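One protein chain is absent from this view; the other protein chains keep their places.
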Amino acid sequence: MDKMALAQQVGETMYANDRATRETVGMDLVSCEPGRARMRMVVQDKHLNGHQTCHGGFIFTLADSTFAFACNSHNHNAVAAACSIEFLKPAQLGDVLSTEGVEQVLSGRHGIYDVKVSNQRGETVALFRGKSAQIPGTVVNP
Amino acid sequence: MDKMALAQQVGETMYANDRATRETVGMDLVSCEPGRARMRMVVQDKHLNGHQTCHGGFIFTLADSTFAFACNSHNHNAVAAACSIEFLKPAQLGDVLSTEGVEQVLSGRHGIYDVKVSNQRGETVALFRGKSAQIPGTVVNP
Amino acid sequence: MDKMALAQQVGETMYANDRATRETVGMDLVSCEPGRARMRMVVQDKHLNGHQTCHGGFIFTLADSTFAFACNSHNHNAVAAACSIEFLKPAQLGDVLSTEGVEQVLSGRHGIYDVKVSNQRGETVALFRGKSAQIPGTVVNP
Partner (left out) sequence: MDKMALAQQVGETMYANDRATRETVGMDLVSCEPGRARMRMVVQDKHLNGHQTCHGGFIFTLADSTFAFACNSHNHNAVAAACSIEFLKPAQLGDVLSTEGVEQVLSGRHGIYDVKVSNQRGETVALFRGKSAQIPGTVVNP
C-alpha cells in the first residue's frame, strides 16, 4: 500500500475507535496524510464555558486530536509526550474551527508537530505544538 | 466578604455556568480558594480515545479548568493566554484524577499557575502550566 | 522608507547596540526583513558545557536573538514574554548553526514567532517558539 493510502486508512481506523473525538467532543476528521492531518469542529452549546465561549480545553482537544492523527499517520503507534498552546482569539457558539497539523521533525522515536486552529473567517484562534513519542505497535495491520 | 468566602462563591458561580466542565466532560469542583483550586474527574467511557486510554484533551481540560478557577478566584475575570502540559502517565478507564492548581505569580494583569494531575495511586499523570490575562469584569457582583 | 529597508535598518541598529549577541556570544546577523530574521553562529570553545557540547543556553540565545530581530523588525519595540525550545540534536565544537525566524501571528500587541536552528548538514538542532509583547518606543527614528 502506498504511504498516502496507508495514512488515510490509519486515520479512518483511529477515528472510528476514538469515541472521545468523534462523539463526546464531536470533531470531524477531514484528512489524514503522511505527517499531516486536518480536522473540523463546530462550536456547540456543549462546548461553552462560564464565559459562554468555547472552553479552551476543547480547542486544545481539537488540536491534540489533529496532532494524534498526524503523528500516527505513518502507522507506528505514537502518543503525546508534551504539548503547548497559545490562545489568540476566543471561539464563539456557531464558529467553525478548522485545523491543519504538520510534522516539523521526526527523528528516531520523537516527532514535533505544529497545529494551527482557524475560524471560518480565516483568523488564527490558537497555535499548538505537540511532541510525540512512538510506542510499540501499529494502528492497522501492516 | 473575606477573600476565602469570595473565592468559594466565585468557584460555585463559575462552575454552575460552565456546561463544558460540568456536563460535557463531567468534572467536579472540589475547592476554590484565593489563587488555588482543586478538581476531580473519574475516567469514563466517553473520555477514551482510540488507544482506549483517557484522551489527553480531557486531562488537559481538567487541568485547564482547575487553572481557570484558580486564576478567577480573586473575582477579576481572567482568561487563558497560553498553556503547556507534560503527559507523564496514561489514565485508564475508572481512574480517579485529582488536580491541585496553585498561583505561582500574579503581577499586574498576568499570572502563572501550575497544576498537577494525579491518579488514585498518587502518581503524577500530568504537569500543566497556564498563563492568565485579566480582562474587564468580575465573576460575581463585588 | 519601504518596509524592507526599514527592517534592515532596525536589524543593523539593534545588532550594533547588542553587546551580548555580538560579542559575548558571538552571533552574526544574516538578515532582518519584515517579520523574519536569520542569524549564524559557529560553536566555539567558549560555548562548551561540561559534556563538551554547545551549552543549550547558547542555542536558546541564538534562537532568542533571531526572534528579537524578527519581532522588532516592524520598528515597534517588542520584548519576549515567553519562549519554549525543543532540543533535538547536540551541537559540537566547530558546528555552524543557522537560524530562520518567521512571524506566525501578529495580532495587536502580541506576536508569535517560530525559529528553527539547523547545523551545516541541514539537520534540525532545535525548534523554538517565542511570544512577543510590544512596548512603547521604536528602534530607529521613524
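Labels for the chains are A, B and C, by order of writing; each one numbers its residues from 1.
Rule of thumb we're sticking to: a residue touches a chain if its C-beta (ideal position, glycine included) is under 8 Å from a C-beta of that chain, and two chains touch if they have at least 3 such contacts.
This one's a predicted model, so the numbers in the text were calculated from it and none came from an experiment.
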(request) Write down which of C:31, C:49 or C:107 is the residue touching the left-out chain. (result) C:49
(request) Could you tell which one of C:17, C:31 or C:107 touches the chain left off the display? (result) C:17
(request) With the missing chain put back, which residues of subunit A would touch it? List them for me. (result) 82, 84, 131
(message) If the hidden chain were put back, which residues of subunit B would touch it?
(response) 84, 86, 88-89, 104-105, 107, 110, 112, 114, 124, 127, 129, 131
(request) Determine and list the subunit C residues touching the chain excluded from the picture. (result) 13-15, 17-21, 23-25, 45-52, 54-58, 60-62, 64-65, 68, 77, 79-87, 90, 139
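Basically, only the chains that are shown with their structure count from here on.
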(message) On a C-alpha centroid basis, what's the spacing between subunit A and subunit C, in Å?
(response) 29
(request) Indicate the whole-number Å distance between the mean C-alpha point of subunit A and the mean C-alpha point of subunit B. (result) 22
(request) Please work out the Cα centroid separation of subunit B and subunit C, and write it as a whole number of Å. (result) 35
(request) Check each residue of subunit C and list the ones that touch at least two other chains. (result) 84, 131
